[in-house]
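Structure below; questions to follow.
A single protein chain has been omitted from the complex, and every remaining protein chain is retained in its original position.
Right, chain A next:
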Amino acid sequence: MKAKVTVMLKSGVLDPQGEAVRHALGALGFDGVEGVRQGKLIELDLASGTTQADVTAMCERLLANTVIESYSIEM
């Protein structure tokens, strides 16, 4: 069983890397990009029986820093 965890900076937190990517896209002539947010995708290979609640606990305790990041889980 696999789980995909997406970790993103919270919307109020400035993402300087995303901003740099947006500027670079603009420099390449892609004018339509109004915002870029860069995050992380973490893939977990899980033993059967691992629950969504287990993965939530993993996110809360390690995978995301909930002071600045939000996460979503796909299983």
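Observations, loosely collected:
In the analysis below, a contact is a pair of C-beta atoms (placed from the backbone, for glycine too) under 8 Å apart; a residue touches a chain by one contact, two chains touch by 3 or more; residues count from 1.
Throughout what follows, contacts and distances are computed from a predicted model.
Per the UniProt record, the chain missing from the shown structure is "Phosphoribosylformylglycinamidine synthase subunit PurQ", taken from the list "NADH-quinone oxidoreductase subunit H", "ABC transporter ATP-binding protein", "Cytochrome c oxidase subunit 3" or "Phosphoribosylformylglycinamidine synthase subunit PurQ". Looking at A:Gln17, A:Thr51 or A:Ser72, the residue that reaches the missing chain in the full complex is A:Gln17. Only one residue in the set A:Leu28, A:Ala47 or A:Leu62 touches the chain that does not appear here, and it is A:Leu62. Residue-level contact of chain A with the missing chain is found at 9, 13-14, 16-17, 20, 61-63, 65, 67-68.
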